[in-house]
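With one protein chain removed, the remaining protein chains of the complex are shown where they sit.
Let's turn to subunit A:
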């Protein structure tokens, strides 16, 4: 089997990336039962472990986080089918072109304002930044309009203060756009290829966004440093972090990475919940590209979601970063009605290291 070799290399990466699971799995059970009472039967009876393994094969909580349940097709009878056809015609024939036009107009306005400002006002940083922030908020509003987004914001608007980070649950890249249209956050994101990457390196860079690459192990330290530098500066845009590290299907939350919680700042949780009746906003990055995802949103009726800005939290005395992360995850999950799952989002991309197996 080629597996033993593969597991070895990935475990060294995993060591850097995810100390999470070890802290959560119960520490090794003591197997030192008194010899007098240990019988051959107890040694041979592996049924509990086997039951767990079979249970995992049949259904496991991790895969459920990323399942996008297709909505029940309701267009199956004589009356509803024509209605649905009309719906399709309206959505693709009328709404979609209108939205594309809206979006194009938005982009034209944005680019014609942004490029001159960026180039000409090079010397006047403060003014330039202010205008750029406003322009980014504008283009995000255009994006949201292009999906007929109905976003209800609850709670106080985030203010620009140093030493604070915002954390939110993650369902799709549009989370960022939805949040950005209200406040000019600087985000930490995975570097994407294609036109998204281009946007990342040009426009979003000016907001102070930070990029990382999941596949590079050393990246973690450089990113941690960049995070720390960013939160110290008072002039920087407030930092938005998605501690799940990956997109989850808006019914569950996976474990938060502790990186956001060890920066010594107040953490302001944000909860985002999409209304599935209108469209399923979950971006299954394995199944579709972001462009397809956007097109899907633009040909649906609407994107309806709730955004709650929750009370800022600080590290309690005696609390570890991980406990803090779990506490905040709890707050967000309760607010948005999501179930918590004890798995690390990165397990989507790699395997648990042998260490975790042995702990079990």
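Definition applied: contacts are C-beta pairs under 8 Å (C-beta built on N, C-alpha and C of every residue); 3 or more make two chains touch, one makes a residue touch a chain; residues count from 1.
One rule holds in what follows: contacts and distances are computed from a predicted model.
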**Study point:** Record-based protein name (UniProt) of the chain missing from this complex, from "RING-type domain-containing protein", "TECT1 protein", "EF-hand domain-containing protein" or "BolA-like protein 2"
**Key:** "EF-hand domain-containing protein"
Exercise for review: Since one chain isn't shown, list which residues of subunit A touch it in the complete complex.
Suggested key: 1, 3, 21, 25, 28, 30-32, 35, 38-41, 43-47, 49-63, 67, 343-344, 347, 351-352, 356-360
